[in-house]
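Complex shown without one protein chain; remaining protein chains in place.
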Amino acid sequence: MVIKVNGENLNLEKSLNIAELLMAVKAAQPEYVTVQLNGEFVERDDFPKIFANDGDEVEFLYFMGGGQRD
Amino acid sequence: MNADEFLDITDVVCPMTFVKTKVALEDLDDGQILELRLNDGEPIQNLPRSLKDDGHKILELANNADGTFTIFVEKGGLT
Partner (left out) sequence: MIKLTNEQLERYSRHIILSQVGGTGQKKILSSKVLIIGTGGLGSPAAMYLAAAGVGHIGLVDYDTVDLSNLQRQIIHQTCDVGRAKIESGRETINALNPDVQVHTYDEQVTAANIRDIIHDLDYDFIIDGTDNFPAKFLINDACVLMRKPFSHAGIIRFQGQTITYVPGESPCYRCVFNEPPPKDAVPTCRQAGVLGVMGGVIGTIQATEALKYILGVGELLTGYLLTYDALTMTFRKIRVPHNRRCKICGEQPTITELVDYEQPTCDFKR
């Protein structure tokens, strides 16, 4: 099956849930990523429960903060 | 022909000829007439077309035989 992640096609052997998908793409800091499935936000608590199926489009949105004096 | 406003743009070159004309037309209501005095050369070659593209109607165009032309343009006359 093929899903789209951040606009790029991804071939999967089987349907994965969001938590698994984040690991599969090696998402940086998955605990702070915002996830959309087919345009709708997925709540963090639902990451293990929601599955991406053939033809689905997933967006991983990341924080970008800036220079930050520290 | 009677005009509602008169603008002399013989002292500027393109695109200022168009810019000044455009701003003068903005201050008129649709249907009002602006009389323009402009130079031969680039202005008379470019301005009428630019005005038509903006939807204004050239009512009259006359060669003043002194290196300048006179145009009467109706605001929004083509829309």
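Note that the chains are named A and B in the order they appear, and that numbering of residues resets to 1 at the start of each chain.
What we mean here is this: a residue touches a chain if its C-beta (ideal position, glycine included) is under 8 Å from a C-beta of that chain, and two chains touch if they have at least 3 such contacts.
Since the structure is predicted, the reported quantities are computational estimates derived from the model, not experimental observations.
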Contact partners of the omitted chain among those displayed are A, B
Out of B:Pro15, B:Gly31 or B:Gly67, the sole contact with the unshown chain comes from B:Pro15
In the full complex, subunit A touches the hidden chain through residues 6-7, 29, 32, 34, 36, 39-41, 43, 59, 61, 63-70
Touching the unshown chain, subunit B contributes residues 15-16, 18-20, 22-23, 26, 54
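Rule of thumb we're sticking to: only the chains that are shown with their structure count from here on.
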Expressed in whole Å, how far the mean CA point of subunit A lies from that of subunit B is 59
